[in-house]
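Notes follow the structure.
With one protein chain removed, the remaining protein chains of the complex are shown where they sit.
Going in written order, the chains are labelled A, B and C, and every chain counts its residues from 1.
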Amino acid sequence: MFNFRTSLGQAEFQNPVFTASGCAGSGKELSQFFDLTELGAIVTKSIMLKPRSGRATPRMAETPSGMLNSIGLQGPGIDLFLEKDIPWLREQGATIVVSIAGESVEDYAVLARKMRAVSGISALEVNISCPNVENRGQVFACHPATARAAIEAVRRNIGGELPIIAKLTPDVTNIVEIAEEVVAAGADGLALINTVLGMVIDTNTMRPKLAGKTGGLSGPAIRPVAVRAIYQVHQALPHVKILGMGGVASGRDAFELILAGASAVSVGTATFGNPTAVIKIKEELQEQLISHGFDSLREAVGYAHRRDTNEGEL
Amino acid sequence: MFNFRTSLGQAEFQNPVFTASGCAGSGKELSQFFDLTELGAIVTKSIMLKPRSGRATPRMAETPSGMLNSIGLQGPGIDLFLEKDIPWLREQGATIVVSIAGESVEDYAVLARKMRAVSGISALEVNISCPNVENRGQVFACHPATARAAIEAVRRNIGGELPIIAKLTPDVTNIVEIAEEVVAAGADGLALINTVLGMVIDTNTMRPKLAGKTGGLSGPAIRPVAVRAIYQVHQALPHVKILGMGGVASGRDAFELILAGASAVSVGTATFGNPTAVIKIKEELQEQLISHGFDSLREAVGYAHRRDTNEGEL
Amino acid sequence: MTGINKSATQVWAEIISNKKVGAYHHIVFSVGEIASSAKPGNFVAIAVGGESSSMVLRRAFAIYRTFDRGASGGLLEIVVAPHGAGSTWLTNQNAGFKVDLIAPLGTAFGIPTEPVRALLVGGGYGSAPLFGLSEVLKNRGCRVDMVLGASTAMKIYAPLDGKRSVSSLTVTTEDGTTGITGKVTDVLPGIIAANEIDIIYSCGPMGMLEAINNISAELGIMHQCAIEEAMACGIGVCMTCVLPIKGEDGQVRMLRSCIDGPVVDGESVIWNSKRSIPEGTWGAN
Partner (left out) sequence: MTGINKSATQVWAEIISNKKVGAYHHIVFSVGEIASSAKPGNFVAIAVGGESSSMVLRRAFAIYRTFDRGASGGLLEIVVAPHGAGSTWLTNQNAGFKVDLIAPLGTAFGIPTEPVRALLVGGGYGSAPLFGLSEVLKNRGCRVDMVLGASTAMKIYAPLDGKRSVSSLTVTTEDGTTGITGKVTDVLPGIIAANEIDIIYSCGPMGMLEAINNISAELGIMHQCAIEEAMACGIGVCMTCVLPIKGEDGQVRMLRSCIDGPVVDGESVIWNSKRSIPEGTWGAN
């Protein structure tokens, strides 16, 4: 029997295909198209302390094999979220990973404290890398010190056994350095990658297309960047579990990220093009793994790093 | 009469559409398809001090709306290049921008000295997005200090009036910081952007597809990253001329980079899909500019940055 | 929230016919049971560009009308303006080609329980969903008048059989190539007064909807409009398609036009807020 199970930190998942934060609504919207229990996990939209309107529109622009978004973390705030969305997801029997995002180290601390009492959650994804916040300089994941501070705040306040997955941006000179820092600060796993900072100028209006000017690039266009980041980090930190994401649109793509070193993958933009993408990808991934002779997902994780006697330089 | 002329530093060009370094061979190959005098300039493949075999194959992988390459700067070395390629290009009447690349600060100094006596060159593009062998293979353009050192070495040794265009990598936390540094070090202009570091894993062999494992991502997939980088740098340094590149495949795309702040654009990957892409793009760009009511290219440079009274937040 | 796309279904829909009509393409799909669940105002989301497409997002199109053909399966029709790469690709596909289509999506026009006097106003291809609506209204005993406007005659979409269901049809074009020279809003006040209009239904460019809303607000007439915001997913999961809408509690929230719209009450919309968040919006900071 093929074993599709995986783990991130202490958390176990029946299969390795998750939704990506911010790309699955509250779960309700997708449940029209499939049963949420089919997912490895649903990763919720990054939730902040307070309700948030998000950015002005236009918030999106299609790009070659990708898209830009600048949602600006629109959401109901942690209290309403815990009151409404989480109970509903629990009722569905969904495996839940909650994503949190803060504007200050203190925010992360408070969010973590609010999460510690919540049951039925498998892991906490800590988004320290949203490129849509107004001051790019303040993206936590861009600098080792701020990345560390955010994760330490969560670690100190979360208590118990909820695994912490730190979500990093690829928009840095050295992603391995940031990864090492957040792992040292207490992250149990890493989510790689968030969107890549980009811009589209509307050549009709001759202005940036997005009201927020810059936005996050996602979709197949960035998959090579995701694979590279996952590969580099897995090589440097082979024992740290990685939740991979970035342009996964098929089982082949999911397999690629797993070979690079991801223990699970999240599907974001592909869901916009196809509501059942996650399910299709899950099925295709299982086929790929089996057809390559793997008995379990785990054997395939990071397999592209293996040394081979007849290929000297690898 | 529409004025298509542009300038980078003291260098003047009859039109703003150039080939991208490493994407036009020696010029001979493209001259089968069009007259090289039609180009704003031909930017030559980055040349190093010594002959160089480049990397092993496979050196390329197609990706969604893009490609990875890891040529590894194959080339004949500066002496043969000056002896053979440059005279031929001069004979054709081509406008020439020479790209140089070094492995050490000293390399850049020597390359600049070799270039100072050469006539018929319009500008020098200094590719500092390559690995520094003296510093653990870290890319010069990744750190302010090494970026500065390389450009200073060129500035000190080039003498005369040959404009220096520093070519930067987008793979940094803060490209504006690097831009400011190289301008302070004496760069007359900036070339933005070089390729984005990526990787493709071949899911059949389950190994990195490229022999060099990682490669540079180019093509339309990265255009939003190029536009963002150009926009950010033009905003911070409005008086520094930018040679823009990254995913330009149509006149619309060239126009987008110009609106963001580029005074000229280079076309790379698009030439691989279509040998006459540069000419098509030049013609389409001129149409775009005219149909938007511009009398000259110069007026359009950075036009997306304008303030508009009825759009408060811009 | 109106119950999230309860009957939305994803199908491979075969193109039955694709005909150029003026500036548009009228495309008919075989969609099976979807035909019976779609209501006027709903839209479809279609994947574009084929297998190796560089376009990762679906395109939304208002449903022009549907036919429930029983055993032989239902038909669904749309009217497409070839604009950019996605819509142009779609208009180039021939009968027999199958597209990946999701429908019905979004809210529908609210149908009054009483027989009222309704004015339907369409701009460009925005007329498409109004013909199905007029059928429904007529069957409920409403009087239906219609105003269609566009920049030029080729962009007026008004098929013969559609016209039959309305009591009067007024056409305006900005260049005067057909009908009255001017905009729909030039003729609205007169028609509203003459026909004692109770409710306006509209569909078209945002600027037109706003202008209509100014008139309806001034006259105190109900106004339902089908808005068109850039949508990445069409099914409520991406939050790109939002616009500021005032709820019954008076609170403005950024609501999704794909789930809480495209049909919304004109007076609930905070118009002309493009590129900024109106002050006082829930969560604005």
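Keep in mind that, in the parts below, a residue touches a chain if its C-beta (ideal position, glycine included) is under 8 Å from a C-beta of that chain, and two chains touch if they have at least 3 such contacts.
Note that the structure is predicted; figures quoted are calculated from it, not measured.
In the complete complex, the hidden chain is touched by one of B:53, B:119 or B:291, namely B:53.
Screening B:102, B:170, B:219 or B:261 against the full complex identifies B:219 as the residue touching the chain left out. Which of B:9, B:40 or B:66 touches the hidden chain is settled by the complete complex: it is B:66.
For subunit C, the list of residues touching the undisplayed chain reads 48-55, 85-86, 89. Residues of subunit B in touch with the missing chain: 22-25, 28-30, 32-33, 45, 50-62, 64-67, 69, 71, 74-77, 211, 219-220, 249, 269-276.
Those residues of subunit A that touch the chain absent from the view are 64-65, 220, 311-314.
The criterion applied here is as follows: only the chains that are shown with their structure count from here on.
Relative to the whole-protein C-alpha centroid, the nearest chain centroid is that of A. Here the CA centre of subunit B is 46 Å from the CA centre of subunit C. Look at where the CA atoms of subunit A average out and do the same for subunit B: the two points lie 33 Å apart. The geometric centre of subunit A is 35 Å away from that of subunit C, both derived from CA atoms. The set of subunit A residues that touch two or more partner chains comprises 56, 64-66, 211, 219-220. Of all residues in subunit C, those touching 2 or more other chains are 54, 275-276, listed in ascending order.
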